[in-house]
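Removed: one protein chain of the complex. Kept in place: all other protein chains.
Letters A, B, C and D name the chains as they come in the text, with residue numbers starting at 1 for each one.
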Amino acid sequence: MITLQHYLILSAILFCIGLFGALSKKNAVAILLSIELMLNAVNINLVAFTKFLTPGELVGQVFAIFVIVVAAAEVALALAIVIAIYRQRNSVAVEDLDWMKW
Amino acid sequence: MSVLDNLFVKIAALVRTTLTGLGLGDIWVNLAMVILYLAGILGVMMTAALVLVLVERKIAGFIQLRPGPNRVGPWGSLQTVADTIKLLTKEDIIPACADRKVFMLAPVLVLVPTILAFAVIPFGKGMIATDVNIGIFYLIAVSSLATIPFLMAGWSSNNKYSLLGGMRAVAQMVSYEVPMVFSLLGVVMIVGSLQMSAIVEAQSKVWFVLLQPVAFLIYVIAATAECNRAPFDIPEGESELVAGVFTEYTGMKWALFFLAEYANLVLVSAIATTMFLGGWHGPVLPGWFWFFIKTSIMIFFFMWMRWTFPRVRVDHLMHFGWKFLVPLSLANIFITGIGVYLYKTIGW
Amino acid sequence: MGMPLLSIIVLAPILGALIILFIPENEDRIIKWVAALFTGVSLIASIYVYVSYDQAKGGLQFLEDIPWIEKFGINYSLGVDGISLPLVLLTAIVIFTGVFASWGMTKRVKEFFIFLLTLVAGVFGVFVSRDLFFFYLFFEVAVIPMYILIGVWGSTRKEYAAMKLTLYLLVGSAFALIGVIAVYLYTGLGTFDIQALTAFKYDPFFQKFAFFLMMVGFGFLVPMWPLHTWSPDGHVAAPTAVSMLHAGVLMKLGGYGLVRAGIFLFPEGAVFWSPVIGLLCIVNVVYGAMVAMAQKDLKFVIGYSSVSHMGYVLLGIAALNTISINGAVAQMFAHGIMTALFFALVGVIYDKAHTRVIADFGGLAYQMPRVATGFVIAGLASLGLPGLNNFVAEFLIFVGAYKTYPILAILAVSGVVITAVYVLRVVQKVFFGPVNPKWADLTDAKGAQMVPIVVLCGVLILFGFFPSLLIDVINNGVDPFVNTYLKHITVGGGF
Amino acid sequence: MNFTLISPEILTTALAFFVLMVSLMIPKEQRRGLSYVTTLGLLGILGNLIYLLGVNDTFLDGMYIVDSFSTYFKILIVISAIFVSMISTEYVDKELPGIMSEYYSLLIFAVLGMMILVSAGDVITLYMALELMTLSFIALVGFGKGLKKSSEAAIKYILLSALSSALLLYGLTLVYGLSKSPLLVKIAKYVANAPTLEPVMILGLVFVLAGFSFKISAVPFHMWAPDVYEGAPTPVTAFLSVASKGAGFAVLLRLFMQAFTNAEAWMPIVVTIATLTILLGNYVAIPQTNIKRLMAYSGIAQAGYILLGLIAYSNSGLEAAMFYAMLYVFSNLGAFAVITVMGKEIQSDEIEDYSGLWKRSPLMAATMLVCLLSLAGIPPLAGFYGKFYLFTAVMEQGYLWLVFVALAMSLVSVYYYLMVAKVMYLHDPKEPSTIPVSLSMKVTMIVTLVITVFLGVYPDPLTNVAVSVVRVFLP
C-alpha cells in the first residue's frame, strides 16, 4: 500500500534533485528547469498531504494549482529575460553574467 | 434492436466473463480488457486511416472534376494497400547532420497523443475505454501534447524548411488551441460536468450544436488548424516550405506522420460529434452506428473544406486566430454564462 | 515659570541657523551679524541665568518640562544647577567670541555658520538637559557638524583628522549609549530623568558595570589617556572658531558627563573605578605636557596642553570629594576660557602669517603687541599664576586630591612645572627673542578680532580676582550631592 | 462579506487597470500624465488606509486579515510607492522611453502584491501575493532596455528569487502538513499545542526563514541585492529597497510572532542571521565605489537591524521594528531621490562623481547628508531614535553582546556614509554647472528631509501609533 511517507520521500528526492540542479547548473534555462522540479516536489507534497490528512478538503489541490500558475508566470518572465540576455551577448550561462561584480 | 444496440458492449462483457471464468485475477482481467479496447481502437484507427486516404483522394477528384485513383483494383480501391507496401519497403534516410535521437523519436511520439485521446471517446452507449471524470480536460491536455513531436521533428531535421515548418506548426497549434479550449468550455458550462458520458447524456434531448452554434463553428475552424489541414496547412505548405516538418522524413517515419494526420482527423471529428452533435444519440439505428455516421459526415465536411478553400497566408492565419476567434470565443463564454445563469435563476 | 530662558539659550543658535539658511549665499556680512546676534542672545540669557540663579535655594532651577516621548517616559526637561551653570556660561562666551574670531572667514560662509550654530546648540543642550536621553541626543547633535566644519574649513590633514575625531567621539558615545539604555532598563522606572535615576539604589555590581561604560564613553571625550589621540589632531585641523569651541567646550562635555551621568548616578561604581581614573589622569597630565614640549606647531602645543590640563579635571573627579570636584568643574571653566583664548590668538597669527611653526617666528611682540599681551595672559593662566582663574581651580584640585591620593597629587603638581617650561618657551620663541625679518610687515589684531581677546582675557581676570563668583555656584551643586552619597564612603588609599 | 475591509486592495487593482487601459487609449507621447494619475490615485488609497487604521477584522474566514498591523505596513508601502512614483516621472521619460504605462501599472501591481502580502492570513494567499510582488519587481528591474546591466540584474533576481520561493514554499508545505491547515490561526494553534518540536517543523522553519531571508536580503541570501540594486533603474531600486523589504518584514513578523510562537526553535537561527547580516552588510559597504551598491549593502545592514526587533520578541521589539521600517522608507527614499537625479543628469552612480554636490545643488547635498546620517543613526535624526528603540528592546531581553555588535557596526556605517558626505561637502566640484532639480523631485526631497528630521526630534506620534498597533497585535 502506498502511504503518505512514500509521497513525501518522493517529493523530498525530487526537491533535492531540483536544488542540486539549481545550484550546480551553469545554464540559466537549466536552472529554471531545476527550480520547476522543486516546485513540482512542493505540489506532490501538497496534494499528498491533503489526500491523506484531510480527505474531502481540496486545499492542497487548490494550492497546487496556484503554484503551477505562478510557476508558469515565473518561467514566462524568466524566458523573456533570458532571450534579452541572449540577444545581448550570445550566451545564457550564468558565469558569463559578469558586467557587475557578482 | 437492443441486441444490436449493445453489440460491442455485450462482446466485451462476454470476454470479461470468459476471462474471469478462466480463473484469472482481477488485475489481469482488467489488463486484458484494456488491451482489447486498445486493439479495437487501433484497429478502427488504422482502418479508418487507410480508407480515408483513398476517400480523400476520391473526394478531391470528385470536387475537382477528375477521376482520382483508378488503376489499382476496381475504382482504385487497392491504391492504399499498394501505397502501404511501398512505404514499408522504402529506404530510410536519416540526414547526416540531424539530431538522430530526436529525429527517431518524433514519429514514434506523434501518434501517442491521438491514441491517448481515443481512450475517452464514447463510440456508443457504454463503449468508452475509460470514462474518467475529467474527460474534456484530459482531452485538451493530451491533444496539446501533439505540438511537441512536430517541434521535435522540425528541430532535429536540421533543415531550414523543417525548422520553419516546425516553428509554424507550434505557433499555429498553440494559437488555435485557445479558441478550441474556450469553445468547449461553453459546452461544459451547460452540462456542469467534464465527464464524456455525462456530456453525451446531456444531449439526449437537444444537441449542443443548436445551443452553442458559435462554439461549434469556432471548434470546427480551430480543429482544422489543430490537424494542420488545409486551409491551415502552412506548416507543410509545399509551395513555400517543400514539405515543412516532413521534408527530411522518408519511408515508415513519414508514414507514421501521415497516419497520425488521418487519425487526428478522425479524432477531431469524433470529438465534434460527441460534444456538439449528440454523440451516439439517434433514433432507430444502434448508437455506435449513429456515431459512425455523424463522424463520417464531419470527416467529409473537413475534406470538403480542404479541397475548397485556398491555403491561408501565415500572417492572416495568426491574425484570424488571435484577433477574431479568441475574442469571439471569449464573448461566447460571457454570453453562455449569462444565458445559463438566467435560465437557472429565472427558469426560462 | 516665566520665560523659558534655557530653551532660549538652546534654540537661539538653531533659529539663527535657520535664518541664515534663507539668506543669499553672498551676503557674508549679514550672515555674520545674524550669527553674532543670536549667539549674543544666548550669551545674554546665560549671563542672566547665571546671575539670577538663587544660591540660597540651590538645586536645579529654571526648570522646563515638556513630555516628549510617552513610550519611554522621555521628557524635554531642562534645568541648571551649580555644575552646569558655569559651563553654560562658558559655552556662551566661547561661541560669542568664536563668531568674532571667524569674522575674517570668506570661504562658504553661509554653511560655516549654519554648522557652527547647530554645533553650539547641541553643546548648550547637553549642559542644560535634565533628561538622560536628551543629554545624549544633544551631545551627538554636536558631532556631525564638527566633522564637516573641520573637513571643509580646516587645515593640516583635515579630512583624516575630521574622520578620526568623528569616529572616536561616536565610539565614546556608543559606550555611553549602552550605559544609558542599561540604566533605563535596570531601574525600570520608565524615565530618563536624571534626578529620579540618581535617587535609585543600584546594586554594586551594576554600578561598577555601568560606571565603566560611562567612564570609557566620556573618557573618549575628556580625553582620557590612551583615548586621547583624536584631540590634538582635531584641534590642529579645525578652523579657529571650531578649535575654540572644541577645546574650550566640547572636551568639557566629557568631564561634565562623567560627573553628571557617572558619579552622580553610580557613586559606588565611581569609588571602585576612581584609582584607575586617577592613574590614567596622571599619565594625561605628565605625558600631555611632555609631548607638548616636543611640538613644533603652535596649535599642537596648545592641543597637547589641553590633554594635560584635562588631566587635572580627571584628577579632581577621581578624588571624589567636594573640594576636588569643585576644582574639577572650575578647571573646566577656566581651561575653556583660557584655551579658547589661545586658539583665538593662534588663529589671528595664522590668518596673517599662514604658518604656525614655532621655529619660524620670533619677536612678534613688536609687530603685534595686542596679540602678544593676550598670549602672555593666557600662558600665565595656563601655568596657574595666582590672580588668574586657573590658579583657583588647580589649587582646589590639588588640595582635594591630596586628601585622597597624596602621591598622585604631588605628581600632578610636577605637571605644572613642565607646563611652565613649554609655555614660557613658546612665548619666548614666538613673541620675543630675535626678530625674524620675514614678519616685519605683520599687522596687529584689530576690529572684530579684538573681541575674543578682550572678552576672554577679561573673564580670566575677573574670575581670577573674584573666584567666589564661580566657586560658590559650583559648590552649590556639588556639595549636597557629595554629602548625600559620598559621605560615608572612603576613597583612595595606596596612591 | 464586508468589502470595505478590502477597499484599498480593490482600489489599487482598479487603479492599476485604469492606468493600463488609459494608456491603451491615448498615444504614446501623452502617457507622461500617467505618473500624476498614479500619484494621485495612490494618495487616495493612502487616505482610505488611514481611515481603515484601527479596524481589526478578518475576511474570507481568516484567509485575509485586516488589522492595524497590516494597515500600518500598507500605509508604509503606499507612501513609498507615492514617492517612487514621484521620482520616476522624469527618469522613466528620459531613460526608459515608451514604457510609461507598463512601468506605472507594474508599480501599482507590486503595491497590490505587497498589500495582500501583509494581510495574508493563510499560506496560499501569502505565496500568491509574494509572487505577484516579486514578478512585478522582476519586470520592473528588467525594464531598462537602454541600461546595459538591467537584464543581467533581472536574470539574477529571478533565478535567485525563484529558488528562494521554492525553498519557502517547501517549508510552508511542511508546516501545512503538520498543522493540517494553511490558515495562520490554525498553524498558531498547532504550534501552541505541539508537545515537542518535531524535526519536520524545524526543517520547515529553516526553509521558511531561508525564503524570507532572501526577500529581506539578509545574509546568507543577500547576494542578489547589490547586483540588482546596481543594475535596476534607480527608482525601481529605491522601491525595491524600501517597500519589498518592508512588506517582507511585515509578513515575517506576523508569521513568527503570531504563528510560529515556538521561539526557542528558531531564535538561534535568527540571531545568527541578524548578526551576520549586520556585520557583513556594514563591512562590505566600506570598499564600495558605486553609490547604488553602497546603498545595497547598507540596506542589507539595515535589514539586520530590523531583525533585532524580531529577536527581542516582545511588544517593544515589534514596535521598534515597525518604527524603523517606517523611518527607513523616508531616509532611504530621500537618498534614492538624489541618486535618481544624479543618475539622470550626470549618467553616473559613482560616488566620486558626487564631488562638490553642495555647490551644484545644495538641496540635494543636504537631503543626501541628512538621509545617510539618519541611516547611520546620528541624532537628532529619525534613524537614531529607531536604533535607540531597537537596542532598548533587544537589551531588555538580555542580548547585551548583540547590542554591542550592532552599535559598533553602526559606527562602521558612519564611516562609509561620511565618506559620501566627504565627497559631497569637502571636495570641489569637477564641473561647476548646477544640477537642475524638477519640482516633483524637490517636493520628494524636502518632504523626506523634513520627516526624517521631524521623526528624529519628535518621534512621539509615530511611536504612539506603533504602540497602539502592537497592543492589538500582541495583546
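Everything that follows uses one rule, which is that a contact is a pair of C-beta atoms (placed from the backbone, for glycine too) under 8 Å apart; a residue touches a chain by one contact, two chains touch by 3 or more.
Throughout what follows, contacts and distances are computed from a predicted model.
Trainee: If you look up the hidden chain in UniProt, what protein name do you find among "Phosphoribosylformylglycinamidine synthase subunit PurQ", "ATP-binding cassette domain-containing protein", "NADH-quinone oxidoreductase subunit A" or "Branched-chain amino acid ABC transporter permease"?
Mentor: Options "Phosphoribosylformylglycinamidine synthase subunit PurQ", "ATP-binding cassette domain-containing protein", "NADH-quinone oxidoreductase subunit A" or "Branched-chain amino acid ABC transporter permease" narrow down to "NADH-quinone oxidoreductase subunit A" for the missing chain.
Trainee: Give the labels of the shown chains that the missing chain contacts, considering the complete complex.
Mentor: So, spelled out: the chain left out of view touches A, B, D.
Trainee: Would you indicate which residue among B:G40, B:G73, B:P231 or B:G251 is in contact with the undisplayed chain?
Mentor: Hidden-chain contact among the options goes to B:G251.
Trainee: Using the touch definition up top, pick the residue from B:V44, B:I297 or B:I333 that touches the left-out chain.
Mentor: Checking the options B:V44, B:I297 or B:I333, the one contacting the hidden chain is B:I333.
Trainee: Of the residues B:F62, B:F289 or B:W322, which one touches the chain left out of the display?
Mentor: B:W322
Trainee: Over the whole complex, note the residues of chain B touching the chain we left out.
Mentor: These residues of chain B touch the chain that is not shown: 30-31, 34-35, 37-38, 42, 87-97, 104, 107-112, 115-116, 118-119, 129-132, 136-138, 140, 144, 155, 157-161, 163, 167, 170-171, 174-175, 177-178, 181-182, 185, 188-189, 192-194, 242, 247-248, 251-253, 255-256, 314-315, 318-319, 322-323, 326-327, 330, 333-334, 337, 340-341, 344.
Trainee: Across the whole complex, list the residues on chain A that are touched by the chain not included here.
Mentor: Residues of chain A in contact with the hidden chain: 65, 68-69, 72-73, 76, 79-80, 83, 86-87.
Trainee: Could you list which residues of chain D touch the chain missing from the display?
Mentor: Within chain D, the residues that touch the unshown chain are 17, 20-21, 24.
The criterion applied here is as follows: only the chains that are shown with their structure count from here on.
Trainee: How many angstrom between the C-alpha centroids of chain D and chain B?
Mentor: Between these chains, centre-to-centre, one finds 54 Å.
Trainee: Between chain A and chain B, what is the gap in Å from one C-alpha centre to the other?
Mentor: 33
Trainee: If we count contacts the way the header does, which residues on chain A are in touch with chain D in the complex?
Mentor: Those in contact with chain D are residues 8, 15, 18-19, 22, 28, 31-32, 35, 38-39, 41-42, 45-46, 49, 53-54, 59-60, 62-63, 66-67, 70, 73-74, 77-78, 80-82, 84-85, 88, 94, 97, 99-102.
Trainee: Which residues of chain D touch chain C once you look at their complex with the stated criterion?
Mentor: Counting only chain D, the residues touching chain C are 319, 358, 373, 378-380, 384-385, 388, 391-392, 395-396, 400, 403-404, 407-408, 410-411, 414-415, 418, 421-422, 425-426, 458-460, 463-464, 467.
Trainee: Could you list, by residue number, the parts of chain C that touch chain D in their complex?
Mentor: Answer in residue numbers: 68-72, 108, 111, 133, 136-137, 140-141, 143-144, 147-148, 151-152, 158-159, 163, 166-167, 170-171, 174, 177-178, 181-182, 184-185.
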